[in-house]
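Only one protein chain is missing from this complex, and each of the others stays in its spot.
Now for chain A:
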Amino acid sequence: MVISKKPVRIILATFAGLLSSIAFANPVVDTTHVATAVTHEAHATTEVAHNEASHGDEHATQDPKDKVTAYIEHHLQDSHDFVFFSDEKEGKHYGFSLPVILLDNGLKVFSSSKLHHGEAVAEVDGNFYKLYHGKIYKTDAAGTINYDEHHHPTNVKPLDFSITKNVVSMLFTSILLFLMFTGLARSYKKGAIPTGFGRVLEPLIIFIRDEIAIPNIGEKKYRKYMGYLLTVFFFIWLLNLLGMTPLGINVTGNIAVTVCLALFTYFITQFSANKEYWGHIFWMPGVPVPMKIILMPIEILGTLTKPFALLIRLFANITAGHVVIMSLIAMIFVGKNIYADMPISLGLTLFISVIEILVAFLQAFIFTMLSSLFIGMAVQDHHHDEHGHEEENVII
């Protein structure tokens, strides 16, 4: 399988990493195909321009701005193969394929190399699949994709459980986290003070405990939630930082990932909530009965908006960071004067990258912080009852 060539390609990838800006700005062929398809059908004006220059190289004549937009869009999405960079002229992709798992009348497992980055139709057990805009559609032998009036494909989408680039990244991160922290746990067996890398990790754990968990959840109950908070913090942080590398991974900027993370917090909050919490939601103490009825739906909605804010915040911040950095790098290729654009582009990219490293930590911190705050609200012993009585007395 192609995966066996992985180590060689990882070395290649590190070389690519050194040429990160070039790797980012080199548009992948399949996206250009997509982009051309879009221009063909949606914009007649560009089609005219395209036809005029169609005798030349198809890719070279495409508007660089469209190419950049398509490339950024492609980057932000999950992908079925791990492409580090690609040669546009020869149509070669440097990276490795990943297994595709489809649930379509039984389990269909095949390598993503069959899909040829969306250029070819994969035939598996008599079924035909085609990659279009990062999603796998069921199609016929010719690879026809039908569109509705909004230019959305109407083909059947089989349930896709593929080990995608993001899944691989998450697995990689998980293994890294596991090795790092079991290492730290082991180092305590030798002595009370950790050695080596553990010295960096331990203050972070203590920081999460003393600055996030204890102030928000409380001295007595924080211990139960430390496992989740620590895992989520380091998981998000490491994935954010991984997104900053030239590997071109965007995990925490993927809506499915943030939805999952927020749902974890939501379920932990709801399942650990005590009587007072539910009392506050369904029958707010200390207010007149009509207000109680009005407040009930608001409070119920409030429990949902909290995790929703969590998932949108993380998603939007990371996505925005990726878009800004890629756009700044793309300035070099869009601008006419490379000597003038290059220093500006690189300077700004460096500046934003430094901010993004801060944001990577900050978003992990905020996610953990808010999670612990929500859990804290659900488990803390409220003293509102006394407070409510006082208020009642005042009203009377």
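Following the convention adopted for this analysis, a contact is a pair of C-beta atoms (placed from the backbone, for glycine too) under 8 Å apart; a residue touches a chain by one contact, two chains touch by 3 or more; residues count from 1.
Criterion: contacts and distances are computed from a predicted model.
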Protein that the absent chain corresponds to, by UniProt name, given "Sulfonate transport system permease protein", "Carbon-monoxide dehydrogenase medium subunit", "ATP synthase subunit b" or "Dipeptide/oligopeptide/nickel ABC transporter ATP-binding protein": "ATP synthase subunit b"
Which residue of A:Ile217, A:Val259, A:Ile318 or A:Ile332 touches the chain not shown here: A:Val259
Selected from A:Ala185, A:Ala309 or A:Leu358 as touching the chain missing from the view: A:Ala185
Full-complex contact with the absent chain, from A:Asn166, A:Asn216 or A:Thr269: A:Asn166
Touch with the omitted chain, as defined above, among A:Val124, A:Met226, A:Met296 or A:Leu362: A:Met226
Touching residue (missing chain; options A:Val124, A:Ile205 or A:Leu241): A:Ile205
Residues of chain A (touch criterion as defined above) contacting the omitted chain: 77-78, 101, 135, 152, 159-164, 166-167, 170-171, 174, 177-178, 181-182, 184-185, 188, 192-193, 202, 205-206, 209, 223, 226-228, 230-232, 235, 254-257, 259-261, 263-264
